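Missing here: one protein chain of the complex. Every other protein chain is in place.
Let's turn to chain A:
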Amino acid sequence: MMPTSDYDPACLPDLLPLYYRRLFPFSQYYRWLSYGGVSKNYFQNREFSFTLKDDIYVRYQSFTTQNELEKEMQKMVPYKIDIGAVYSHRPSQHNAVKSGTFQALEKELVFDIDMTDYDDVRRCCSAADICSKCWTLMTIAIRILDRALREDFGFHHLLWVYSGRRGVHCWVCDDAARKLSVAARSAVAEYLSLIKGGEETVRKVVLSDPIHPFINHSLSVVERYFCQYAIVEQDILGSKESVDKVLALLPEDILSFPVVLSQYHIKKGGQYFDKEIMLQYCYPRLDVNVSKGVNHLLKSPFSIHPKTGRISVPIDLKELNTFDPFEVPTISLICEELERPRADEAEDDDVKDKENEQEAGERHYKRTSLAKYVKVFDRFLEAMARSRKGEMLQKSDLQKDF
């Protein structure tokens, strides 16, 4: 169970306005979604959707400047924020556009890993609950997918974000990724899918010769974590019920011929049962539908999760092994930190006052636990900026433009 004793959803109406006035990192957010201003109107044509108080849901929100975004968010005080696609026209004016011509053009390639999809293979929690024992599944998922998206697909700019409750999201922000068609997105998602079948399928992973290099890479990640995760933490061999579940993944006849097991392997070529079992327990489960649609709306980074109060923060992959979802700051925590004078402030009072005057509303998150996560986001933005610069230099070199 997630300890949320500090956070009370009833306080949201008071906390959210403060969050949007003083803490939400608007300038980084705008910098991200403008993508260097390379494409005209990229930010202006982006759809946002808000869920307001009392579950009122509004789509096709769009903004012309960072300032307008800030003002509107401070006015509407959304409980949830989703980011959609970049359209052919300003989403807020979509009704004025001739029917059929208003189209979603580009969007980041996204992935949503949700812990509920692992309910059939985790014993510690179910549904919306998570704990440190099953969080390893997210670590495994991130390692496998991050490697594949970079090495196999050649993407460079990946933003991994904690969803705020029970999963993680990945935003692939490369230019090429944003331009992918529906068919391409669906193909990428299927390439990355190994778990097939719903309630009616017992054996969800079937491997056959030859084993694709992608599967081998993924297996080596799973094998690194399997013993600690499945045997120790999940204790899958610890009760008859769970042992039976494991045995159900083996073909019936293997159990009645233990003596000729080695011959059996050769005959059936089925030497992959151990790999299949490990994958079924640990391999990432994606919702292909989330990744497929160009116009699909996904929870925005730095938005709040109303049920837990946690902020959807970027995850630093360099510190992945020590990432703890229960350490992620809640809105009540950071609002409280904002009010509290910090220990080191006394010495720099003059400097701080000046700064606050000049940049009111811009740097207040720096006084809170949110700061380190905004830094992760900054580094991500820097990398994209460097990459864009590199491309422009390449282009101008080609044109002999010095």
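Throughout what follows, a contact is a pair of C-beta atoms (placed from the backbone, for glycine too) under 8 Å apart; a residue touches a chain by one contact, two chains touch by 3 or more; residues count from 1.
Following the convention adopted for this analysis, contacts and distances are computed from a predicted model.
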Exercise. What name does the UniProt record list for the absent chain among "CTF8 protein", "Origin recognition complex subunit 1", "VANG1 protein" or "DNA primase large subunit"?
Worked result: "DNA primase large subunit"
Problem set entry | Given A:Asp152, A:Asp316, A:Glu336 or A:Asp378, the one touching the chain that is not displayed | A:Asp152
Problem set entry | Which residue of A:Arg285, A:Lys299 or A:His364 touches the chain not shown here | A:Arg285
Exercise. Of the residues in chain A, which ones touch the absent chain?
Worked result: 55, 116-120, 151-155, 176, 180-181, 183-184, 186-188, 190-191, 195-203, 210-216, 285, 287, 289
